[in-house]
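This is the structure, below, for whatever I ask next.
For this depiction, one protein chain was excluded, whereas all remaining protein chains were kept in their positions.
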Amino acid sequence: MRKLWLAALAAMAVAAPAAAQQRLVVAAYGGSYERIMREAAIPEFERANNVRVDYLAGNSSDSLARLQAQRGRQEIGVVLLDDGPMAQAIALGFCQRVADREALDSLYPIAVMGEGRALGTGFGFTGIAYNSELFRQRGLAPPQSWADLGRPEFRRRLAVPGIDNTYGVHTLVMMARINGGGEREIAPGFRAMRERVNPNVLAYESSPGKMSELFQSGEIWLAVWGSSRVAAMKEAGFPLEIVRPREGAVVLMTATCAVEGAPNSDLAQKFVAHLVSPAVQAAFAAQYGSGPTNRHVQLPPDIAGRVIYGEAQVRELVSLDWTAINASRTEWTRRWQREVER
Amino acid sequence: MTRNGPLALAFHVLFVLFMAAPLLVVVAVSFTGKGYLALPFDGVSLRWWRAFAANTDFLASFWVSLRLGMVSATLSAAIAIPAALAIVRRRFPGRDALAAMLVSPLMIPHVVLGVALLRFLSGFGLAGSFLGLVAAHLVVVTPYMVRLVAAGLTSLDSRLERAAESLGAGRFTVFRRVTLPLIMPGVAGGWILAFITSFDELTVSLFLASPSQTPLPVRLFTYIDQMTDPMVASVSAALILLTAVTLVVLDRFYPIDRLLTGERRA
Partner (left out) sequence: MQPGTRAPARGATSRRATSPWVLMAPSTIVYALVLLAPIASVVALSLQGFDFGRGILPRWDLANYVDLATDPLFHEVLARTFRVAAIVTAICLAIGVPEAWIMHRMAPRWRGLMLLVVLGPLLVSVVVRTFGWMVLLGSNGLVNQALEAIGVPGAPFRMMFTEFAIVLGLVHVMVPLVVLTVWASLGRLDPALGRAAESLGAATFTVFRRVVLPNIMPGVLGGALMVFCLSASAFATPAMLGGRRLKVVASMAYNEFLNTLNWPLGAAIATLLLAAILLATLLWTRFVERRALRRLGVAA
């Protein structure tokens, strides 16, 4: 009997995995982004620094919520957020100043956020993605305008990310803008979503993995989505195209920062510098379709033609007033849950 | 007693199919070679089982759940045995109220428990720690432990203990050498049920997990939320098969109805 207890205790002790290596927790997007991170960015970093990287998948809202929940006891070392949520993270004090001056200086000025607290890692835009094969088969005209989301022939064939996702926020604001409102007068946007877009929506899907499943199974024909996500699916062989609507496609910059108060902050800083290094940027441009933020990245012409390349191209996109958005986001979330997502 | 007629048997077969269908389907789908959820009509493949074996996150979660289950079940036994002894064998003011309190977590929604513990433990900086998870699981599994140990005690003949006392044995010796061995079936059953309950627990753990301490059901749940690829099926199938094997082996010593209620089969 006694031997049994001792054996059980010993088993418990042994079962705890030996943690001799250092650990870095990275909170970033899931789906195709996670796959490319695990292939292109993480293995090299792990080898070079003898560290194990733990990947916490979630969209910007999830990661921001995690940072907020663990304030004072951060476990996350590096976080990747969309530009809007990153502005909020900086305002809430979650980001350390970037230590690597060289990395900072090699970026386009617009890619440096919060006086050097966060660095942009890629440019993309939000537009309307559609299954080109299905559209061709049914003889449908591809969407050209944000208002096309309300076209009757798309009934229950549309997916829109939820308000917790940056794409969802972009949708709401653009619907407001084309109906006479904007970030500071959002009511027209809610009205348009509720009355004209809602009947077409099959699912309000914020998860990138689920969204690509919906496309693959043919349940949806079109969706509001990001250029990088679409590029990743195209790369995998799926007939997906993305349109920059007439009224403008919204710029979306992915940004990263080392978390204030996290363990292993020197490793975190190194990973941030690694993410904006030319090699990683080129890989993401090729596989994820995100435009590089590092000035020194040279892309072959065929890839350069597919991504947002250079400051001039970024300026063509619509950019939103995130200060106003962040101030009202909680209220918008409440309204969205009650008026739109029912 | 008359046996079941054909109608009754048909109903029973449908019922069994209903219970087994989701589990069988998960096991079947785990053997697909495709990149999405499909039955393995094209041939059995171990692709997603290999993916599971190579996935360090899920393996780490498996160990977390295992340790969590063992620690919770053992601690639960330590506090439940004396409590059951007091409740079953003694009369004292407030006995019924305390007995109700011990069993009360069964009635409390796990969401409420999760919310409460996250709030309370984060005040002490324990939210997301292994200790926090143990505390939560302790509350969740102790009712089962108390019930089974108490059931074992009520069928215990106290004459044996009184005989030992009258022969001069001290209080603790009587407990250790007479009482404990006699209630061991109840304790063992309670431990097993407590362990399984802890291993399967999702809702409370969802509130208290952190990147380094993520029990297996929590990781499964969050993974399914992000995408549903066949690796979820292979992890789930592994859990199903593990449970099935455990139950079949256990059934010889501890029939499942006795495990779940403490009462013997009719």
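We call the chains A and B, going by the order they appear; numbering starts again at 1 in every chain.
The rule is short, and it goes like this: a contact is a pair of C-beta atoms (placed from the backbone, for glycine too) under 8 Å apart; a residue touches a chain by one contact, two chains touch by 3 or more.
The structure presented is a predicted model; accordingly, all values stated were derived computationally and were not measured.
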Can you work out which residue in B:68, B:148 or B:206 touches the chain that's missing from view? B:206
In the complete assembly, which of B:29, B:148 or B:227 touches the absent chain? B:29
Need a quick check: the contact residues on chain B for the chain that isn't drawn. 1-5, 8-9, 11-12, 15-16, 18-23, 25-26, 29, 37, 39, 78-80, 82-83, 85-92, 95, 98, 101-102, 104-105, 107-121, 123, 135-136, 138-139, 142, 146, 157-159, 162, 165, 171, 196, 199-203, 206-207, 216-217, 220-221, 224, 228, 232-233, 236, 239-240, 243-244, 246-248, 251, 255-257, 260-261, 263-266
List every residue of chain A that touches the chain not included in the displayed model. 61-62, 65, 68-69, 91-92, 162, 164, 203-204, 206, 217, 219, 329-330, 333, 337-338, 341-342
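One rule holds for everything that comes next: only the chains that are shown with their structure count from here on.
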Could you tell me the distance, in whole angstrom, between the mean C-alpha positions of chain A and chain B? 38
In the complex of these two chains, what residues of chain B are touching chain A? 36, 57, 60, 63, 66-67, 70-71, 122, 125, 127-128, 210-212, 222, 225-229
For a test of understanding, state which residues of chain A touch chain B in their complex under the given definition. 8, 12, 15-17, 23, 25, 30-31, 54-58, 69-70, 72-73, 75-76, 207-210, 212-213, 216-217
